[in-house]
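Removed from the display is one protein chain of the complex; every other protein chain stays in position.
Let's look at subunit A:
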Amino acid sequence: MHIELEKRAAMSPAFSILSPLLALALTLVFGAIMFAMLGKDPVAAMSAIFVEPLLETWSLHELAIKAAPLILMGVGLAVCYRSNNWNIGAEGQFTIGAITGSYLPIVFYDWHSPLVLPLMLLLGALGGALFAAIPAMLKAHFNTNEILTSLMLVYIAQLFLDWLIRGAWRDPKGFNFPVSRDFAPEAVLPAIWEESGRAHWAFIFAIVAAGLTWFMMRYTLKGFEITVLGQSERAGRFAGFSSKKMIWFGFLFSGALAGLAGICEVSGSINHLQPAISPGYGFTAIIVAFLGRLNPLGIVASGLVLGLTYLGGEAAQLSIGVSDKVTRVFQGLLLFFVLSCDTLIYYKIRITWTRMRGGVA
């Protein structure tokens, strides 16, 4: 007997719907087995991870905070990936966006004006886009591998931030510790609904960005151009599209959204610059983009689900006393099953029974 994967002629509509359900069922089953083997009540564990974070208002706010940068960056990356350009450096563009956006509140901290915040957001997006322009330029003109260049630039961005915070931008009143001065109130991204929690406007930006990008991909010529060039560069050229321009577009678009995410995070959540501003959002956003199947609306959902597993994992540490690593394994299970079940959309499993050669004597 052997099992083969056979490519379907067209993607299976049934499995497009069934695959995530199957993945979820498998995750629940294997997760339950894992928790049971650890001697924990699997039901309590699942409830702590998936339900408890959704029952309290403050926790929903936290979910929005956690999901916002993931969605913003995931949406940008999806467009870039659809066009067959591979920007792996969103983490770096996030960092540079945070830096350029913080220029006003740190260097011109005495300038108090309602213009500060919009300018900060603009500078943040601009910074992210400019930083993404480096791998775009290298690819468009020298045909370098953008996966490597964009990834390497992440470290440059992080060390640049580190250098700034320990040097020129260090808080003069901070006892030499590596933090910038706190942003003035008008430089802080306001909360959406202050009385109930600390979620801020980044989440609104994320939803709007996802909606607009979805519209662009679906109803505009640009969206068509992205898809065509992404699927077949040659076909795109016949249609009069320039793959060089598409490299620029993909990188600038994803870079700008990553930069915006960066300044939103710093302005809304942290309120100053510090050496560590992201627990790897730029890399997690790659997972979010693929989990959402490079569809902007799917990414909203996948960003929320991934955010939920982080929050849930933390809640489970407290309520049922499992270690942080167990919840990471659980996250891994979820991602593994979701991505592997997607195989069934494009492939079908064929089991062939072949007779054993040679008879029994």
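As a convention for this text, a residue touches a chain if its C-beta (ideal position, glycine included) is under 8 Å from a C-beta of that chain, and two chains touch if they have at least 3 such contacts; residues count from 1.
As a working rule, contacts and distances are computed from a predicted model.
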| item | value |
| --- | --- |
| Chain left out of the displayed complex - its UniProt protein name, from "MxaL protein", "BMP family ABC transporter substrate-binding protein", "C-type cytochrome" or "Purine hydroxylase beta subunit apoprotein" | "BMP family ABC transporter substrate-binding protein" |
| Contact residue for the chain not shown (choose from A:R166, A:R181 or A:K348) | A:R166 |
| Touch with the omitted chain, as defined above, among A:A36, A:M152, A:A239 or A:L318 | A:L318 |
| Contacting the left-out chain in the complete assembly, out of A:L28, A:L148 or A:L339 | A:L28 |
| Listed residues A:A14, A:A36, A:V51 or A:M152, member touching the removed chain | A:V51 |
| Hidden partner interface residues of subunit A, rising order | 16-17, 20-21, 23-24, 28, 41, 43-44, 46-52, 54, 56, 58, 62, 65-66, 162-163, 166-167, 175-179, 265, 269-272, 274-279, 291-293, 297-298, 300-302, 304-305, 308, 311, 314-315, 317-319, 321, 323-325 |
